[in-house]
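To start, the structure itself, in structure tokens.
One chain of protein is taken out of this complex; the other chains stay put.
The block that comes next holds chain A.
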Amino acid sequence: MMAHRCAFQTIASPALTQREVEFTKSAWIAGLRPDQRGAQQLREVNVDFPLLSRDVSCVRCGGTIVTAAIACELVEPFPYRPKHGIIDFSVRQPYTERDSSAKTAELKKLTAFLERLIKGGGVVDTEGLCVLPGRRVWSISVDVTVLNDEGNVTDVAVWATVAVLLHYRRPELTIRGDSVILHPTHERDPVPLSIHHTPLSFSFAITMAPGDRNRLARGRRDSQEALEVVVDPTFAEATAASSSVVVAVNAEGQVCSVSKSEGSCIHLDEVNHCMETASLLAPHILSLIRDAMAAHDKRRQEALKRMFLWAQKRSGVTSEATEPEPAKKLKTET
């Protein structure tokens, strides 16, 4: 199913794309979505930390899979901001020969959006990343890799980035005068990053332009309403939509970013509807991220315990000798 879906997307001819667009639009007019979701329903979201280390997160939303990896390093700061750390984002996607040159522009736009949302929005306390003013600051780089694209890459990339920023731990430092001692993880526990708030973005597809909607409402008589705003658009829905809105909200219900990109015009009530829907969906995604972090911590504890037991069993000869003794005693007693 997945391979067929990908193959269909990559070799889609204009005629097939047009048929898909027409099918999607007729489904919207009938009040349905092509994959039978509700208007405010996300696809199945799964947040995972695949490695035992804390620096890789993988988020999948339906068929869209995005991985975010984080790394930090002590560097010299910029001269004009000597007390602030550095945060860098890069987004990449494995190319196929069918991808057009617009794909590069889309990835650049996604990188700029991540920078505006997380760096410009003050998510990470960059002043807390300062070690020695003017000489040593932490530099954090987040690499976002889009593994599969079935629509709504923006949201999944933001969720993966937020998850990896929340879960990451940087090494502990000891500063004595001008010397900086970097402690490995077995000497001291690493410390988490200072996160002020967690913005989560949600993409909305506006199905029809307001003029088209009024014309359609005038022509129809039945009370069944057409869908106006749908959340988490798939690739086909993004192609068929007249415009799109991206809203980022945090856990406190504040709106961190509103972006309306190209397409037909929209009205203020549609923007309000998008903000309300995003406020309803954000706690769900945040709870998924928190649950994934807790599950990963538990998995790390179990892995460390298993490793310790294995080392104990391997090195301790006495432990093997002591184990059979109670069994022998039990046998002699019976």
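Just so it is clear, a residue touches a chain if its C-beta (ideal position, glycine included) is under 8 Å from a C-beta of that chain, and two chains touch if they have at least 3 such contacts; residues count from 1.
By definition in this document, contacts and distances are computed from a predicted model.
**Student:** The chain that is not shown, which UniProt protein name from "Ribosomal RNA processing protein 41A, putative", "Mitochondrial ribonuclease P catalytic subunit", "2-oxoisovalerate dehydrogenase subunit alpha" or "Trafficking protein particle complex subunit" does it carry?
**Tutor:** Options "Ribosomal RNA processing protein 41A, putative", "Mitochondrial ribonuclease P catalytic subunit", "2-oxoisovalerate dehydrogenase subunit alpha" or "Trafficking protein particle complex subunit" considered; the missing chain's recorded name is "Ribosomal RNA processing protein 41A, putative".
**Student:** Write down which of A:Arg92, A:His267, A:His284 or A:Lys313 is the residue touching the left-out chain.
**Tutor:** A:His267
**Student:** If I consider the whole complex, including the chain that's not displayed, which of A:His84, A:Arg169, A:His197 or A:Arg213 touches that chain?
**Tutor:** The single option touching the absent chain is A:His197.
**Student:** Any idea which of A:Arg37, A:His84 or A:Arg116 touches the chain not displayed?
**Tutor:** A:Arg116
**Student:** For chain A, which residues lie in contact with the unshown chain of the complex?
**Tutor:** 100-101, 108-109, 112, 116-117, 120-122, 197, 210, 243, 250, 253-268, 271-272, 275-276, 279
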